[in-house]
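Pasting a structure here, questions to come.
Only one protein chain is missing; all other protein chains are in place.
Moving on, here comes chain A:
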């Protein structure tokens, strides 16, 4: 239906006065994909999105949209459309005029633009509210109006700045599904800024995890979750235990990691030289109760917290120099051998579940 554009960011930086918000990042977002920029607040994800949209000037580097250099073009000439965090609907216009706004700016006559806007509203199932003002709509409806207004320009890429953050949890999940459906139907590139890893995992074809103005990892959701590139990614995505220590021995196939005044743990071979710091991650749902098959694949700790979550139980243990080690156990496994806070427990995992993390900068 619509032409989608590949977005390429080539060593783009953003400097505000003396602070650098974005450090020379490079990224390629394939045409027609759903990309989520994920990170904590202040990580530069919104600045990056605003630079793609043209609402923020680029300090250095280039932005290409479908092989066209758009670095210095005004927002409307780029073929992108932006959906703002608070939706930025015009409070003095009804829905039809809100949606038809860009057509009015282009000088399209009133009849044509109102008809087009009505079609768009129909697509978003907002027709019955066409003559209302934005303030008379619910959050979810407002979001659909914002979508309609952005899509009426027939963009090659839609840029969404935390589109779901203003919605309540139930609506969030519903609108999330609608966004994904819309993206699939339109086939255009979506770039979506969020700080919720759950949202990113549910939506994205490509997750770009950002921290401190840099890209930590850009990969499909499954890769980001199963092979987090850095300790930051592992921690931010959650459901991972990160163990930091020093490499004390390494063989062709294994590395031994020693936690300061704590245990030693085996990890797959890495290129970290002996004596250097390294991080490993173990998924919380791959940890089990019981003695390790061999030394270095488990430890004995003291339980500091037990949380029942229905189908699973979350245990938090301390020991072997590890401050907080989480294990998600299935409810049957836990209630076969229930344990209490303060008890000592053996936790272990398999060799293949250990991931060696890269050190970020």
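In the analysis below, a contact is a pair of C-beta atoms (placed from the backbone, for glycine too) under 8 Å apart; a residue touches a chain by one contact, two chains touch by 3 or more; residues count from 1.
Everything below uses one rule, namely that contacts and distances are computed from a predicted model.
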Hidden chain of the complex, named as in its UniProt record, picked from "MbtH protein", "Polyprenyl synthetase family protein", "HPr family phosphocarrier protein" or "ABC transporter permease"
"ABC transporter permease"
Kindly state which of the options A:61, A:75 or A:321 is in contact with the chain not pictured.
A:75
Which one touches the absent chain: A:149, A:176 or A:283?
A:149
Residue of A:68, A:106 or A:337 touching the missing chain in the full complex:
A:106
Even though one chain is hidden, which residues of chain A still touch it in the full complex?
53, 55, 74-77, 81-82, 84-86, 88-92, 101-102, 104-106, 149-150, 153
